[in-house]
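To start, I am sharing the structure in question, which I have written as structure tokens.
A single protein chain has been removed from this complex, and every other one stays in its place.
Lettered A, B and C in written order, each chain numbered from 1.
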């Protein structure tokens, strides 16, 4: 941590800050400049809060040097994590395509979906049984019935299942059916839920919060790892900006940045990230070109009849078209 | 709902949209323009999704006319809601000042805090027992012990208690101690939690999510009302923008807008909303001048020693100064 | 400047950074931490660019300590600037109300406007003769004819004139008619224009850019002061965020922050800042309560007939109502 004193800070104020630093068990090193004094803090600052020093008299600003996350950082683990789910590898060059409908609606729909995505060459099936809906008056998902239908689809096609869990109390139940538990964007900072999935032995797909900074995103992953579960896949799904032509602003820049700072794999959700069926294909290709370890995409046998997210769902034909292009791109990516 | 067809939409496509509208039980009215056809949908569209129509062939855009929320709207209830908590009124000109430390730290700290805020003229005591922390390695709150300390402070001072609840499983427990249950910004769209507090008979303080639109904010309140609990107080606490000089951008514009659209009271949290001790006083006065029904403010007997949020907490002296200014302002506000 | 080295930085890399610092004529002070080395730069860093050091091998991050602006800062000038325009004072507790139509439309409209705002108690008249319009096909202002009409209104009422200048080539012309030259939000970083108004002896109203950080805003003011003109009034007019219920997000937080960092006065434009007639009154009061040195407000004799900005313009009646409330508020503000 570096503490910048105000130009007019007194010697007493500087001494007082040094005292505060010493009390934390760390060491202070004072550097006297022409206009200002700065105080370097030496030692493991991970448990310190900037706020604590910012309020001391004479302090102008405080910069953190060490990142507050540890287990998820590439400094902690140099090699990229590779996650194995039912034989499919994710991370470090192994790219995964997860596809399926927004919600599990009925047996016919989910089985058809599973066969469509399998035929096109996807690796896993997605589908929501517990749905977090903005509107209390709309369809909230089939719940356990939906989980059982996903299981049926898995038995028929062999595709592993990715599905969302909404609260800590449901983690055990959803784990019985899912191969990857999804934490949705609205729950990225639901710490009770993060801790709960941190205690199981299943891969977790952690979606970025709508306005999460990179540090907040990684800290949420750190919550899961800190409880013992290291099988975390990050997922960029669009952020909230002033932009009006996409529902969210898919932020692909995070992909190469995450790869520098963390060893965890990161995939992209261009369906939620853009909210526009008509640009999912180019943005999927862009995601992989930016270095993503995979995609999660909404596909429905008949998008117009989809009970939710119809405007960001690919038809079977469009999904096949995408998979053909992905294969061509895959061949030239290292 | 108004459906705008593309300039090149065919008659068949227009007929197809009309068919889809009719199937929902509503009526379609076709208006043929010079360049485009628009289709008005007549009937209660509250349960329809725009997405469903947006994907039909030939459709360019879909606008919703009716708001998706109902119980929270001023159209549904013309008179402003007044919430009564242990004799204190909130809403429709009744302004409440809630103050206290970020976290309950120990008996001495919370009792001192209670006496300070009471003496200065505040109406209620705030303090966190269950803390949602970004960092898994920092203080997570005293839990039940904290709740019991808050109770003690209430017995000593008579101040009603406002404290946060983090998950549905804790609602019953927290209700035993709290007079107002707070839903934090990270949980604004934790629908399981919203439903749980919707089933109790206690006032709920619903904080706006960091990037919540007004509609999302009101829909979250609608979740609570739709379960039966109409005692909801909204709270603006800053949004996430590009701005770098405040931790969040306190968005006071929402105050007069909420008052037009909803009958619910709305208060402001300038502590979290700005993250800067040095501007809490002017922004508190601005909040009330904008029409807020109250404030929730962080006050600590010794901010420098606060375990959390030290840089957005008022000292007892500054809080007294603020209360004097609030009283002067109060006298000229209608 | 503080330079943070990577954990794995070598001694050679540290020496190389020290060499680079020395070459700039400043001094480097090395502080060796447990995990990382930091290098403090001693001397006037105002002319250094962080970017230059960020790219050196082994450097993780660079923090600037001294602000890049100087003349506008409160460190440079401790006392608040008071600007005097035709006898009216602005700044340091002297609050100004500037009002009038978006555009000068014709003689009748601008004279009526002038009498309305004067009668209600405003200090100055605003009105656009050169209009920066998003749409090339809409009204672009009356130009010189508009300036002459403003002059007529000034002669009739005695109100000083505030009007916009769009390019360096027009500065001389507009100066002949205006008492305060306005630099619009789209031109906040039009440095040729800033330099041009920096060379005249008239007050300048500098509007914040739609997505300007505080530092960029103050640097634009610095451009004007650095050319010799110190009569600059800053103006908050709303920023671009994800928020959908106001055209812009009026960011009142900047008011008390500017007052800490700069000696220049700052006023608020709630008309453009919100884009909503129905909330201009509460947001005007909030602006003054937050400490603003004045307001600039759109008023039109007949808003429905206004050629531009009809939806953010007060009627004469509403403006009078506002002025009555302002006077009450003024009495209790220090």
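One rule holds for everything that comes next: a residue touches a chain if its C-beta (ideal position, glycine included) is under 8 Å from a C-beta of that chain, and two chains touch if they have at least 3 such contacts.
Since this is a predicted model, take the numbers as computed values, not measurements.
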Exercise for review: Determine which one of A:127, A:291 or A:316 touches the chain that has been left out.
Suggested key: A:291
Review point. Which one touches the absent chain: A:65, A:219 or A:252?
Key: A:252
Review point. Who touches the missing chain here, B:29, B:305 or B:327?
Key: B:29
Exercise for review: In the full complex, which bits of chain A touch the chain not displayed? Write them out.
Suggested key: 211, 213-215, 239, 241-246, 249-257, 260, 274, 276, 278-279, 282-283, 285-291, 328-329, 331-332
Review point. What is the set of chain B residues that contact the non-displayed chain in the whole complex?
Key: 2, 4, 7, 29, 31-36, 38, 40-44, 61, 63, 65-66, 75, 240-242
Exercise for review: State which residues belonging to chain C touch the missing partner chain.
Suggested key: 46-47, 49-52, 54-56, 68, 132-138, 166-169, 186-187, 189-192, 210-211, 216, 219, 222-223, 226, 240, 277, 303-304, 306, 308-313
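Rule of thumb we're sticking to: only the chains that are shown with their structure count from here on.
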Check your understanding: Do the two copies chain A and chain B share over half of their interface residue numbers, or under half; same or different?
Key -> same
Review point. For chain A and chain C, what's the span in angstrom between their mean Cα positions?
Key: 38
Study note, to complete from the structure: Between chain B and chain C, the Cα-mean centres are separated in Å by 31
Revision key, fill the gap. Chain A and chain B have mean C-alpha positions lying a whole-number Å distance apart equal to 26
Check your understanding: Can you list the chain C residues in contact with two or more other chains?
Key -> 241-242
